[in-house]
Every structure is written in C-alpha cells, then in structure tokens.
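Working notes, beginning with the structure itself.
Moving on, here comes chain A:
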Amino acid sequence: MGSRLHILKEALRTGVVTKKYPFEPIEVPEGFRGKPSIDVEKCIGCGACVNVCPPNALSAEVDLNKGVKRIILFLGRCIFCGRCQDVCPTEAIKLTREFELSTLTTNDLYQVVELKMAKCEICGKPYATIRQVMFTAKNVSKDQRPLLLLCSECRSKVSAKYVSYARW
Partner candidate 1 sequence: MENIVFVLANVAALLIIAPIIDGIERKIKAKLQCRKGPPILQTWYDLVKLFKRPSIVTEESSLAYIISPYIIFANMVFALALVPSFTRISLSFFGDVIVLIYLIASSSIFLAIGSISSGNVFATIGANREISLAALSKLLMALVLATFATLKRSLTLETLFPIIPPYTLSAIVSIILFAIIAYIESYKLPFDIPEAEPEIIDGILVEYSGRSLGILKYSIYLKRILLFTIIVYLILPREIPTLLTPILYPASTIALSVTYVCIETYCGRLRIDQALKFMKTLVPVLLVVLIIAYFNY
Partner candidate 2 sequence: MTDYVALVPAAILILGAIISSMFKGKLGNYISSFFSIISSIIMCYLSLNVLLFNRVFEEKLRLIPVITESVLPINLSVIYVRIDFLSAFFVLILGIVSLASSIYGISYINRYLHKQHLGFYGFNYALFLCFMYLVFVIHDVFWFIVFWELMTVTSQFLVSYEREKAIARKAAYKYFCMSKGGTEVIIVSALIILIILSGMNTSFDAIRYYTRNLLVENPILTNALIALLFIGFSVKASLIPFHTWLPDAHPEAPSNVSALLSGVMIKTSVYMFFRIFYFFFEPTVHWGYIVATIGTITLFVGSMYAILQNDSKRLLAFSSIGQMGYIILALGASMVLCSINGKEYAILASAAFASSLYHVMNHAMFKSLLFLTAGSVIYRTGLRNLNVLGGLARFMPLTSISALIAALSVAGVPPFNGFVSKWLLYSSTIPSFTILTIYGVIALFISAVTAAYFIKYFTTLFAKPSSIKFKGLKDVPTLMLFSQIFLALICIVLGVYPIIPLTMISPISKTIFPLGDILSYIQVFPGIALLKVGFVSVNSPLIIAVALTLLSSITVAILPPKHGKFSVWSCGVSFRKYVMNMPAASYLKPFEESFSEIFSTGKILHKIFVEDFIRNYLFSSRVLAKIAENPAAMLTLFTLIFVLMLLLRIR
C-alpha cells in the first residue's frame, strides 16, 4: 500500500506530460535529422549523394533526347541518415527539421531536380550537367579547361593527341 501511495505521489509530482500532438507542435532539437531537401539553385547534379545513399532514396537518370539529368529524391525510402549531406560538394542537399511526411499521395514524397546537360563539342552527346562542368572548371588549371567541354571518350582521345604532340 505504501509503495502504491509513493507512486501516486510521484505521478502527481510529475504532472501531465503528454501533448495533444497533431494540434500542438512538437519542437525538435538542434541538428535534428529531418527530411532532406535539395536546393535547386545549388545542386550541380554530380550524383555523389546518389552513390552513398544506403537505401537508394536518391537516384539519378539521364534523359538523352531531352538532354537533361534528373536527381530524384524519394522520401518514402529515405532513412534520414544524412550521408548525402556529408558528401554533397555544394551543400545543395540538406536535412531540414521537418519530420511529418504523412500525405495522401506518394507524389508529394518525390523531389526532382532537372538540370540541363552540356553537349560534347566533338560528338555532340550530352555528358554532364552544365553546372557540374562550371563547378569543375573552378578548380582545374586554365589550359585543361577546354577538355571539360568534351565527353569522357572524346576527352581521352584528345588528351592522347596532346600526349603524342608532346612526344613529337
């Protein structure tokens, strides 16, 4: 009996702790790993996040005839680990503090970033997003920049030429 009274006292001391949740907001602390969102302005479509994403919530697809690259984020698969945030070179993808994902249509869970792709100057095949090219252009030396305008195959050919010139 005594112990029961103790518990009663404890309960009364604690008071009511539950919230009327959907009607009262629940605040989350600093650095809470909520749902990720891609900053369309910053994203360069490099696809680093796609590579690291454990549950394949992020995926990339290249639409050749439209000449665009899409980075697709599907929150339905996301586990909020934040690896994408770690690897993103331009801090385009960030984890927000939102966590309420419930929705009536799954389409609300998709975020698609569509980026125009640069065409190769030689073969004219789209090979990377323009932004990616610009980004890389920032940190390569001047004389190599022309190579950035080529797709990988052509680039290798051309660079091979350069090498032969050098020998010659």
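The rule is short, and it goes like this: contacts are C-beta pairs under 8 Å (C-beta built on N, C-alpha and C of every residue); 3 or more make two chains touch, one makes a residue touch a chain; residues count from 1.
Here is how the candidates were picked: all candidates are chains of the complex that A comes from, given by their letters.
Treat the numbers as computed from the prediction; the structure is a model and nothing was measured.
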Out of 1 or 2, the chain that touches chain A in this complex is option 1
Within the complex, candidate 1 is touched by chain A residues 4, 7-8, 11-12, 14-20
